[in-house]
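The complex is shown incomplete by one protein chain, all other protein chains being positioned as in the whole.
Read from first to last, the chains carry the letters A, B and C; within each, the first residue is number 1.
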Amino acid sequence: MNEKINFLIAGGDLRQVYTAKALSQEYNVYALGLSKNHINTDKINLIENIDDVPYEVDHIILPLPVSQDGEYINAPFSSRKIAASELIPHIKNGGIVFGGKFDDASQKIFTNSGIETIDYFDREELNVLNAVPTAEGAVQIAMEETASTIYGQNILITGFGRISKVLIKILNGMGANVTVTARKYSDLAWAEIYGCKSVHTSSLHECIDKFDIIFNTVPAVLFDEYMLNKLRKDTLMIDLASKPGGVDFDIAGKLGLKVIWALSLPGKVAPVSSGEIIAGTVLNILKERGKSDD
Amino acid sequence: MNEKINFLIAGGDLRQVYTAKALSQEYNVYALGLSKNHINTDKINLIENIDDVPYEVDHIILPLPVSQDGEYINAPFSSRKIAASELIPHIKNGGIVFGGKFDDASQKIFTNSGIETIDYFDREELNVLNAVPTAEGAVQIAMEETASTIYGQNILITGFGRISKVLIKILNGMGANVTVTARKYSDLAWAEIYGCKSVHTSSLHECIDKFDIIFNTVPAVLFDEYMLNKLRKDTLMIDLASKPGGVDFDIAGKLGLKVIWALSLPGKVAPVSSGEIIAGTVLNILKERGKSDD
Amino acid sequence: MNEKINFLIAGGDLRQVYTAKALSQEYNVYALGLSKNHINTDKINLIENIDDVPYEVDHIILPLPVSQDGEYINAPFSSRKIAASELIPHIKNGGIVFGGKFDDASQKIFTNSGIETIDYFDREELNVLNAVPTAEGAVQIAMEETASTIYGQNILITGFGRISKVLIKILNGMGANVTVTARKYSDLAWAEIYGCKSVHTSSLHECIDKFDIIFNTVPAVLFDEYMLNKLRKDTLMIDLASKPGGVDFDIAGKLGLKVIWALSLPGKVAPVSSGEIIAGTVLNILKERGKSDD
Partner (left out) sequence: MNEKINFLIAGGDLRQVYTAKALSQEYNVYALGLSKNHINTDKINLIENIDDVPYEVDHIILPLPVSQDGEYINAPFSSRKIAASELIPHIKNGGIVFGGKFDDASQKIFTNSGIETIDYFDREELNVLNAVPTAEGAVQIAMEETASTIYGQNILITGFGRISKVLIKILNGMGANVTVTARKYSDLAWAEIYGCKSVHTSSLHECIDKFDIIFNTVPAVLFDEYMLNKLRKDTLMIDLASKPGGVDFDIAGKLGLKVIWALSLPGKVAPVSSGEIIAGTVLNILKERGKSDD
């Protein structure tokens, strides 16, 4: 019998492929609902049917998001549907079902059978590390959309959360003139310590016409009609904020402003890194539980 | 009548001198209990007696700490004692008494008279900015105490709080090989993003003998007998943690280890900056209250 | 009469457009052979015929490269041809004709008439500043061509010239693990001071299989059959070296390696910055000659 932990990776896109690859360096990995084209290594046991798993696995890893309908696993690369309930008989007693952005319905399918679920998307370290592909993707968009170097550009970053911190580091390395706006004086203090200029949000309207590029990370409409009217027409806005976004897109459109709403960048620009981040987070959780080999 | 805000700076050491100087660039400043040797500018009205203030001031700024005995203001440069109660008649209605690390007794002297007090040492931005002189002072000690460059040294920083973040920035700029140890995986993720190696505290004992210099910022005895016995004899430890410190000094002494407990660095290594930080914090508070000129 | 210097910008692509725009902030600028679509500002006098210049200009700025055939100015945006000789009567006595990569034939057209020519492409500061768009463009390619973040990648840079230095700065800011290879020990020392690992070119074959991305800046075939055979198949090579390039492309192709030969990046990825750099360089030259307003 094998001493290594056995993982079943079920469904998902390229990120699940690379989660599987990352884990297969040290653990036994079964992959269900992924395609041969992507799983080009002997180290992963690609199966077509859940019954092809020869024994109960220790843990199951579901994609991000887990499901669109609360019943079937999100599996864009799979030719056949994978019901969440199918997986239940194949996990060991005490095993954990990991998933990203679990919806209530699919979570209950497992918990009602006494199986623990953990949402890796709730883990702070995953969100910290995901800020890296998000920030890199945002910078890539800025490079592609402008005819100037990032070096020397006047760039505004709104907010001082995870994405902003990584953006600051990258943009300062590239020699941009970075200004951070935030409401908390301590955030402004940090921004200055990290080599930026800072402006309190309440004074932003006074200098908003100075920026060549604006990265918005604040999920509240900071850029309303009043502010958009003060913007230069050649300013590029890249909105990284989820849900409502930070820009009134209708008005921006009427004003002829250039706004790019860039969401879910990690999976798009860096599926390899995204998969590795998920794998690392799952291992951290197991380590905390005393369930890893280390 | 003067439209500018009037401040009374009472007591304190060099930091109060520089708080006064910073504020005097834009405001009317009266200074009580400071010496002529330090207040070498016409912009500050140095007074010897509180009754020399010609009118009620808007706000009073007391030192850090405010008082040693709960009755008299901490005033090492003053030839005469300044009772907290003396100041009360000289502040306008609605004025604020600012102080650092207010003790209950001296705070009550003001609040019992209906005067609001604010402890600027509770402000996050002050503590963030104070991390800069603390980190610089710690690096200065490391430079003075070693015969090697900081460049190329293997350096451990414990914890990932304010001081650690600034230390990382400085030491990376100097080309040290910095490792951060912490308990939260998200802190370890950030440390790596900021260019450091990271090790979970639970594994620290395995590599603790690799470091030339250790900066401790964690106020809990991480370096107990077990850990100290694993240290190299030539490792320099600089303990920046308050209260109990992070090192068992008795055992460190018996083992012949070199430990420097460095406290209250901002006031010691950079009184000018410390004073400016206090001035800036006071102005931020007034701005939030809508009481500044800006 | 106007005291400002008068420039004639003749021919060229987007870079000339932005050279014109940059100079028009402070000087009188006439533009010949550029299109209305690009010159969308009143500050520049766009002319269709050289005879539309109302007086002799102080200096003429020709594109990079000046000419393809040694007779006509390189003018891709122009509907009519512009002969170099046409320009001669329109420049003041003592004026300078600036151009990039002057060929002998077109240079002689001016010098034979007693007009001084200066090749701005020979200026060191222009080549230093051009390293910025080159390095940014190279990083953009790396971002577009890989499914991982730059953060955490093992990256090799060959050589330690201008482009390498800027690449190091950007890639370190992004958190890559950068190794520099060079022949001079002093270059290796600098690379380490700038936060990289270093390996002498003579030992490169021993570790060449460790890299995810290779940026070549050395214009000599470092990557011959022997080295290419040692490369991992999934390594991305970006060759920034001019003339022969640094890679044996035939063998790389046979081995199925991914090589991108990226030339002339400044004009492609950042014509605005390229134009501004040319404008700045021309002004530096005039300043040295004592011919500027400053």
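Everything that follows uses one rule, which is that a contact is a pair of C-beta atoms (placed from the backbone, for glycine too) under 8 Å apart; a residue touches a chain by one contact, two chains touch by 3 or more.
Keep in mind that this is a model prediction, so the values were computed, not measured.
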* Pick from C:56, C:69, C:125 or C:209: which residue touches the chain that isn't shown? -> C:125
* To do: Using the touch definition up top, pick the residue from B:3, B:104 or B:144 that touches the left-out chain.
  => B:144
* Structure fact -> Per the touch rule stated above, chain C touches the missing chain via residues 123-125, 127-129, 131-132, 165-166, 169, 184-186, 188-190, 193-194, 281, 284
* What residues on chain B make contact with the chain left out of this view? -> 14, 132-133, 136, 139-140, 143-144, 146-152, 169-175, 269-273
* Name every residue on chain A in touch with the hidden partner chain. => 151, 172, 175, 192-193, 195
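We take it that only the chains that are shown with their structure count from here on.
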* Residue numbers of chain B (touch at least two other chains) -> 193
